[in-house]
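With one protein chain held back, the other chains of the complex are shown just where they sit.
Going in written order, the chains are labelled A and B, and every chain counts its residues from 1.
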Amino acid sequence: MNWLNWLDQFIEVLVALAAAPLLLGWVNMCRAWLQNRSAPSLLQPYRGIRKLLHKDAVLAHNASSLFRIAPYIIFGTMVAAAAMIPMLGTRLPFTAAADAIALVGLFAAARMFLSLAAMDVGTAFGTLGARREMMVGFLAEPTLLMVIFVASLMTATTALPLIAENLAAAQLAIHPSLLFTAVAFAMVMLAENARIPVDNPATHLELTMIHEAMLLEYSARHLALMEWAAALKLFNYACIGLALFVPWGLASNGDPIRLGLAIVLLAGKLAVIGAGLALIETLSAKLRVFRAPEFLATAFLLAVLGLLVRLLQVAR
Amino acid sequence: MLLRASRRPGGAPESALTTLLALVTAWLAIGLAGLIRPRSLEFAGRALFVAGAVVGLLLAIVAAMSIALPAESVVLPIGLPDLPVHLRRDALSSVFLFLLGSASVGISLFAAGYFRSGEGTLPGVLCLEYHLFLAAMAMVLLADDAYAFMVAWETMALSSYFLVTTQHRIPEIRRAGFLYLLIAHVGAIAILLAFGILQGGSWQFTFDAMRGAQLPPIWAFAAFALALFGFGAKAGLVPMHVWLPEAHPAAPSPVSALMSGVMLKTAIYGMLRITFDLIGTPTWWWGLIPLGLGLFTALYGVIFAATQSDMKRLLAYSSIENIGILFTGIGLAIVFHGVGMDAMAALALIAVLYHAINHAFMKSLLFLSTGAVLHATGERNLGHLGGLIHRMPWVAWLTLVGVLAIAGLPPLNGFVSEWLLLQAFLLAHEVPKPFVNMLLPLGAALLVLSAALAGYVMVKFYGIVFLGQPREAALHDAHDASVLERVGLVWLAAGCVLLGLLPAQIVPMLAGVVADLGINASAAVTSAQSWWMLAPLPARSISYAPLVFTLAVVSAVLVTVLVGRLVYRRRTRRADPWDCGYERINPRMQDTAEGFGQPIRHLFQPFFAMDRELPSPFDRAPRYRVVVFDRLWRLLYLPIERIVQRAANAVSVLQQGRISAYLLYSFVTLIVLLASVL
Partner (left out) sequence: MNTIPLDLQIVNALAALLLLLSFSMLSQRRIVSLVNLLAMQGLLLTVATLMVAWRTGETHLYLSGLLTFALKVLFLPWLLHRLIRRLEVYWDTEPLLNIPGTMLVGVLIVVFAFGLAQPIAELASETTRNSIGIAVAVILLSFLMMITRSKAMSQVVGFLSMENGLFFGAMSTTRGMPMVVELGIALDILVAMLVLGVFFFQIREQFDSLDLHHLESLKEGD
């Protein structure tokens, strides 16, 4: 493990931290364009965070300390998750410490803290949001793991950077199983990041909201952290998708030039993903809450079918 | 196989087995000492339980140190004439003794602070039953012949029955105890029959003879099936699970913890002992039965857990889920072992052992915390709890550890065993059997689904009990746990954390145990493994280093907090909750336990039999009522009950009430006996 790899790891986390709100801004911008609205600035999410950091925090009377530390824990887990995902290079020193299963576990931990924090004040909206979030979560989590399983069947490892490296090194071929899982992953990504068919990130006063319902009692710095963590989560998911399905162009060593190249390439890939996300959100309508499990069950089914198709290929 | 042969007859004076026996005797002595002053809570209810905890600690230490030692056995000339008690300690026993000892430390300490006077059974009697229960479980783990095993097994069942019915004045509790006793005995009969088959015509009921017996495959399978039924009944495998959700809420919390955390594991021990040690060479397809049942049990348990509104029933169903996971692992190990993939079999079995220990810690922790809540509030119903994190911070924060652990979140212990099991499942497609190699990976999907649902259940449990606003006015007077109770909880929570952080120390030990069972475990621990990193299976680059992982997450959180302190300069003030501007919030607006379970009820409708009462829109006093039943009651148990009733009615024809009729019966019996002798 040379120091360049450590540098790579460090730069990666910094890039994730800095660029996550940018991705969100880009998605919002594309969405506005597609819907014939004048687009907000690309930097709008940063402004939002800055504004929140300049306000007094207001806590409910009966908010416990769990409520107060949850934003830090959620934000911290998202930062740690960013360190496990190969965004720029695949030789991350962190590879051996935590594999994709641990990554999914980390996301689950963040979700659990978010839901618990939402239940803490004891408002109607909070508990409702928590319940729905867990409902989405318990279907999305197995789907994500099945997606990762398919990739790990092809590469004999569960470490995400190694999966990406092996997939990129393999000969270019159409893998039907990866087609299935890519769709499944996209569906999970929409659901997990509170995007449109499952949740609507743009509305507040709606009985069908999930993610926003859990943040209602947060303000100022806590809210800023939560919003930033949500942006990071989207960024992380996008990068997991890239590592699994478009793994080409990751630097396989810590060479600074290749790293620079990888940053440019990542920006390009994310721009496409963001635009695609905006397109999906514009084209689809919000599902009723009780259709959301059907949506996710479909994703689960797709992932399972991908697994079966893969098994048919490798079976002796 | 080699290790099995090496045994030291008699045993050296300071052998581990002798020490363990001395400690078990100490438990018995403590129990009997309770009868000296049975009414004194200070003596029988406090001091003796602390002493029991110390014995438990010593037992755990001795057992842990003896895991790597060769097996040793001893023959004690007690019991019936010509029927001495054979005892043996090998690696498998040691692991489970460690589980028993270490979990009992926390439970006994908690119990020392828990029991109050005037609650049913006298403290002294309770102390006797409790320690007899502990000693019986230890003897089950040490027994080396069918006779000793069954005696210990029955003692365990009876002592726990008396513990369950501590508050025997309540009819439901008596009913729950009866159900428990009934199923325990049906299971015991199956186990006894399994032993009867295993002796293989030699009529030697020592385990040694059983190991040596050569059984025809069909009989070996019969023994396996009987053992699966018998131990499954004890462990709570669906469909023999019905006693668990009745008995656990009925028992006092430390007893629930002991039963759920430890006693269920003795059944796992028995299953492993019979399958891998006494039968020795299970055929691969046997594994599909526990695997399928286990997966079904896991899903069934967790789905029912999500719909419960009594917190102890919820935990009981969650125990059923975990038993399902354990049986899944056992099944997977049998399949792998049967087709010669020993490295994966070893991995699956290590996962089983690890999960057994994990579950002992986390489930005991959760049951004890429900005990603390129960004492503080007098409520078991989730609908009357809430907001206890303010009144009971110790219990609340320690419970959070258990909740996160049982939801399988890294870096806690539940994650480690699930990680190991998933890694084993990931290779299931290499089993060279058609159909099976496609079905097994789907099992992984079910396993992951139930693990994710466990997260749902735990958010419900924790969120409703400890968070939100108190749902009853009385909850404002709730008090935190006493000092001894806190120590017990801290011990178990610390166990959850340590087991999660140090798997690289524990897994090689467990690999030794698995090797002792005749499975080549050398590949389950690779050279890449170090004291901080887990790295099984050489052909695949898989590894997990919880210490580094935790360090990364914790430092990320700490840096966030620190930077937040530095950057943020504004004040923090308190106000009423906002709730989208709604002003008159009251606690009844929070989600209830039933509400929280509603998505699950909706999604998994076929599992439930529901009794629903919906108000009409014009009701003056609307009442919403839903009762969820276990469908298996109606499908399985009630028909059986009817058959038994009918059989009993048929038999009652014999009861004539006339002396001459009874004399006639005796006469006929005598004739038949004489005829058969001739």
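Here is the rule we use: a residue touches a chain if its C-beta (ideal position, glycine included) is under 8 Å from a C-beta of that chain, and two chains touch if they have at least 3 such contacts.
The structure presented is a predicted model; accordingly, all values stated were derived computationally and were not measured.
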Missing chain: touched chains present in the view: A, B
Touching the absent chain when the full complex is considered, from A:Ala18, A:Val264, A:Leu283 or A:Ala297: A:Ala297
Which residue of B:Pro216, B:Pro434, B:Pro617 or B:Gly657 touches the chain not shown here: B:Pro434
Absent-chain interface as seen on subunit B, which is shown: 434-435, 438-439, 442, 606
Subunit A, residues in touch with the chain not shown (by the definition above): 170-171, 173-174, 176-177, 179-180, 294, 297-298, 301-302, 304-305, 308-309, 311-313, 315
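To be clear about the criterion, only the chains that are shown with their structure count from here on.
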Rounded Å distance between subunit A and subunit B, as computed from the means of their C-alpha atoms: 36
Residues on subunit B engaged by subunit A in the complex (per definition of touch): 386-387, 389-390, 400, 404, 407-410, 415, 419, 422-423, 426, 429, 432, 434, 437-438, 441-442, 444-445, 448-449, 452-453, 455-456, 458-460, 462-464, 467-469, 528, 533, 535, 539-545, 548-549, 552-554, 556-561, 564, 567-568, 570-580, 582, 585, 587, 589-591, 595-596, 598-599, 602-603
Residues of subunit A defined as touching subunit B within the complex: 53-64, 66, 72-73, 75-77, 79-80, 83, 94, 96-99, 101-102, 105-106, 108-109, 111-112, 115-116, 119-128, 130-132, 134-135, 137-139, 141-142, 145-146, 149, 152-153, 156-159, 162, 204-205, 216-217, 220-221, 225, 290, 293, 300, 304, 307-308, 311-312, 314-316
